[in-house]
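The other protein chains are all here in position, but one chain of the complex has been omitted.
The chains carry the letters A, B and C, assigned in the order they are written, with residues numbered from 1 in each.
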Amino acid sequence: MTPDLSVRLGPLTLRNPVMVASGCCGFGQELAEWMPLSALGAIVVKGTTLRPRRGNPPPRVWETPAGMLNAIGLQNDGVQDLIEHKLPWLREQDVPIIVNIAGETVGEFAELARVLDRAPGVAALELNVSCPNVRAGGMQFGVCTTGVAEVTSAAREATRLPIITKLSPNVTDIVEMARAAVDAGADALSLINTLLGMAIDPETRRPRLANITGGLSGPAVRPVAVRMVWQVARAVRVPIIGLGGISRAEHALEFIIAGASAVCIGTGLFADPRCPIAVVDGLRDYMERHGIERLGDLRGALEAAV
Amino acid sequence: MTPDLSVRLGPLTLRNPVMVASGCCGFGQELAEWMPLSALGAIVVKGTTLRPRRGNPPPRVWETPAGMLNAIGLQNDGVQDLIEHKLPWLREQDVPIIVNIAGETVGEFAELARVLDRAPGVAALELNVSCPNVRAGGMQFGVCTTGVAEVTSAAREATRLPIITKLSPNVTDIVEMARAAVDAGADALSLINTLLGMAIDPETRRPRLANITGGLSGPAVRPVAVRMVWQVARAVRVPIIGLGGISRAEHALEFIIAGASAVCIGTGLFADPRCPIAVVDGLRDYMERHGIERLGDLRGALEAAV
Amino acid sequence: MSEGAPRPGQDHYVAQVRTNIGVADGHRLLTLICPEVAQTAVPGQFLQIRVSVSGQDPLLRRPICVAAAREDEVDIVVRVAGRGTDLLARETPGAFVDLLGPLGRGFTRPGRHEPVALVGGGVGVAPLHFLLTSLADPSRVRVLLGARTRALLPRQPGLSGLEGLRIATDDGSEGHHGTAADLLAGVLETDPPHRVYACGPQPMLAAVARLCIQRRIVCEVSLEERMACGIGVCMGCAVPMAGGGYTRACREGPVYDARAVKWE
Partner (left out) sequence: MSEGAPRPGQDHYVAQVRTNIGVADGHRLLTLICPEVAQTAVPGQFLQIRVSVSGQDPLLRRPICVAAAREDEVDIVVRVAGRGTDLLARETPGAFVDLLGPLGRGFTRPGRHEPVALVGGGVGVAPLHFLLTSLADPSRVRVLLGARTRALLPRQPGLSGLEGLRIATDDGSEGHHGTAADLLAGVLETDPPHRVYACGPQPMLAAVARLCIQRRIVCEVSLEERMACGIGVCMGCAVPMAGGGYTRACREGPVYDARAVKWE
């Protein structure tokens, strides 16, 4: 038996469920120095905005127990640069390209979707309604149902590309947010983005990040992410991309068993840029060991009476 | 200079700001085998309910990266047993006793407050509006402003004891919850309770906890807790008890600089039941090193322009 | 014992590793220098051992039974079950191990010449070994040990030569082809002891308990519930009781009268 790792993500079929997360793999070139991108299910490139953004002043990152805080502030050269300078190379890499977009207004999300609709080689758009590190737009959209719905439907109307809405975990009721996105036309959901956190240097009394607060990611947040994927998977029918603290196959399996169709690796790349390969291999081993032919059969297979 | 570690918590004055957290120190007797309770600022005893509760079936705990999940389910022998069998011994220990109470209805919170109002030796009540591990009551109150307000004012009317409302971090807007509690008469706030999380054993496909989900605590959540304390401290005027992942003086200092008047140690006791003493000593050292006479002078002393 | 006062010997220690030897596949026997624990621990009690360098990850201590005590040292047997026990099993002689203990309630000591049977599964042999060495008259003792396979039978010094020793393996690679509970069933037929002490995996304990309860033989079992604190403050280690409700494995246990426990 050769296990079938391919998964369907709405209209997309991925050769395996292991993707790399937005903001943690740049636009692929540096990561390709460490592993062939074609080994991935897909790549989600850095959050892209309409106009170039300089990002936040340093320090932008701080390590926390089994996690890290970041406040990059969406530094990127804008969507035109993406199309002209980054997509051409990426298209050659034999990997589905998902573009993570971030608007400051609903209109900007629509405009980004419209521009990328015409860009060859884009497999899907991921809507970053949940970045905690920018003031205008950013998280504001992601923490109320109307924001999530408006952004999702604006993008939906502006493109024929599959739409993945990426949800913020900084909410009381993640299921409500998920329903809002699905009702507004999302083909899939990504969860979770980072938890809003903060750290302070007692010696200087200054925040560890120049931005004061930042997004918490890494193994520390995995229990929260798995819980949210589980809650949402039982409530909506669209495929879910699970992420938050994955760096090994066992972690990916937690998300898949909780109901995710695919997973993303973010912070895990920083400690080991080749870990996606190990995760794919580990999933294959697991399927062989447990006699699972199609990975889809494992999705949502939690053994628990609720 | 002998640094003054005493802090005011509304109507209470504590000899130092280091308390032990509800659910992590039982009712004091076992902890007293490891350290004198009189070395603490206060003790917050295990969540107490009107009637005895058996709690959840095992497994009830699971370790996560730099954290742990628990779903104890408020196992306790009820408030009468507390008054008759636990308070008498605790009263002899020369430590302020804060009783954490959990009702299944608003009326139960009021009833608990009324009963404890007459119990000698209780310094304050902490309202557990935020335990994620019980179905009725529990978190439901803690995640909406009306729930927080109703519980707080019901308790407020039922007792002359100081009221501390303990907030859940599983909300979109912690400041809104804090305001609701203060407006309803809370003398102080505790934050945070645990984040709702989940873990799965891929080999058995079963949740690690019999209760499926549980509360995440420990160092992993500290950045979220510090952020929430900072946000709330800038918005309300009542004192804040900060907790989440504290086991060393540097951790306590993060909370104090963010705006907390006092701190609680929970999960940190499991790795080292004597760590409260080390935290007090570390705070004293810090104050000497930085020439800080009164700990209150450090509260909210974050150096950052917002 | 007065309320709030530490139990005998109970404290926070930093013990040096004297030796670390393999006693079965994935099982290491570590000898720790810790005179206070050696002199106060009762068979069935356990230690809460820190397994991380920094104490942040793995965050919690790991409960490990005392497997023997001599003057200034105690033995522990560690079965590598996951990350924490893996770290512990790698500690080299000279290294320091941070521990709390001795903790929990141990076995009830049998009468001087009372015939007893010790039933151990896998690493469960550890506390039974300690019990054995503490008995006045080991000649009246039967030791019934089970493991999945020969390679997983912990060869703890002092056990191998024992007269009353019987072995069972699930795959028949050594001794009886079956379980330690099978061995006990046989013994109960031919020459029933007054008391049975058992430690091992849950299904084995349940089988042993059933046998003993049927025949009204006093039986004590040592249970392995997951623990957070190990010192009685978190309520994490709930053991369901026959009479309803839960008790704490770390405090009312880990050793229980088999009749008190609610078996599934």
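Just so we're on the same page, a contact is a pair of C-beta atoms (placed from the backbone, for glycine too) under 8 Å apart; a residue touches a chain by one contact, two chains touch by 3 or more.
Just so it is clear, the structure is predicted and the values come from calculations on it, not from any experiment.
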| item | value |
| --- | --- |
| Displayed partners of the chain not shown (whole complex) | A, B, C |
| Contacting the left-out chain in the complete assembly, out of A:A66, A:V129, A:I212 or A:L283 | A:A66 |
| Residue among A:R51, A:R274 or A:R289 that touches the chain left out of view | A:R274 |
| Contact with the hidden chain (one of A:K46, A:K166 or A:R227) | A:K46 |
| Sole residue of A:G41, A:G197 or A:G218 that reaches the chain not shown, by the stated touch rule | A:G218 |
| Positions on subunit B contacted by the hidden chain, ascending | 65-66 |
| Sites on subunit C contacted by the missing partner chain, in the whole complex | 52-54, 56-57, 83, 87 |
| Contact set of subunit A toward the excluded chain (per top definition) | 23-26, 28-34, 37, 46, 54-63, 65-68, 70, 72, 75, 89, 93, 218-219, 247, 267, 269-274 |
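The rule we apply is simple: only the chains that are shown with their structure count from here on.
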| item | value |
| --- | --- |
| Chain centroid nearest the full-protein CA centroid | B |
| Separation of mean Cα positions, subunit B and subunit A [Å, integer] | 34 |
| Residues of subunit A touching at least two other chains | 65-66 |
| Numbers and ranges of subunit C residues touching at least 2 other chains | 56-57 |
